[in-house]
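With one protein chain withheld, the remaining protein chains of the complex are depicted in position.
Right after this comes chain A.
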Amino acid sequence: MWSTVEGRFALSILLVWVFMAVLSLVWTPQPLWATDGQQVWQKPSHNHWLGTDGTGADVFSWLMAGSATNLLICLLTVACAAALGILLIAATVSRSALVANTSIVLVDALISIPTVLIALILAVPLGASVVVIVLACGLGYGLNLARVARPQALLAARSDYVIAAQVSGASAGRILVSHILPNIMPVVAVQLSLSAGSSVLAESGLTYLGVGVSSGVPSWGHSLATSVKLINVYPLTALWPGLLVTLVVLSLNLFGDSIGDAIDPQSNSALREAA
């Protein structure tokens, strides 16, 4: 993965993101709640590296603290999507025709519901919160994962090597874990990395709509939502979170491509030589 330019770029950005997120838990250049009505919409300076927002708060500090929220949302969303997607894939390749057909119909029916609509429905009982983003995106991306990985999962499930394993007495669980999941892992890795990127975008969108991160919790979506209204007056404060979101989404997509190649022995000769 480190051997390609794209891989190095993606990994570097993601490592910086994780570092900033962890660091923000113990330190930020300025206190988050230090506002100054005399210093609103300041340009970048020695005290405020990326300037200040409409309340005079330090933009860099808020973005730094937001990176932790976004990282948490990203990890939880990917975990939910992976759990749901793999469960549905397991059902799709089940030996029981009833279970397999039901899962296929379920995925095809639910995938048509937009993530935003799910979030709006969930926001009614739960209110605007990180939980709404994680559940809505986890459900949507999990269904998407099951749909995208389905052809390869079925191909693997019907392959001769799976029949050979059945004849040898392998259980359905063993076949799923040993043969089917590893053979669809490049697709799963790419899809989950796309989902991670999408969750960052979704956080921005849902927070802007008022059903995402609740007000007062730092996040990139929150920074965008508060600054975008005055983008014509002072574009820089909207530029920074926008730039961060773009960079991270791009890196997550490149990371997915690189990891897909890295874990596939068919495209990675180093893995074959190591065996």
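To be clear about the criterion, a contact is a pair of C-beta atoms (placed from the backbone, for glycine too) under 8 Å apart; a residue touches a chain by one contact, two chains touch by 3 or more; residues count from 1.
The definition used in the following text is that contacts and distances are computed from a predicted model.
Enquirer: Between "Heme exporter protein D", "Peptide ABC transporter ATPase", "Protocatechuate 3,4-dioxygenase subunit beta" or "Acetolactate synthase", choose the name on the UniProt record of the chain that's been left out.
Expert: Hidden chain identified via UniProt as "Peptide ABC transporter ATPase".
Enquirer: I'm checking contacts with the chain that's been left out. Which of A:Val18, A:Ile111, A:Val131 or A:Ala170 qualifies?
Expert: Selected residue, touching the omitted chain: A:Ala170.
Enquirer: If you put the missing chain back, which residues of chain A would it touch?
Expert: Touching the missing chain: residues 159-161, 163-170, 174, 178-179, 182-183, 264-266, 272-273, 275.
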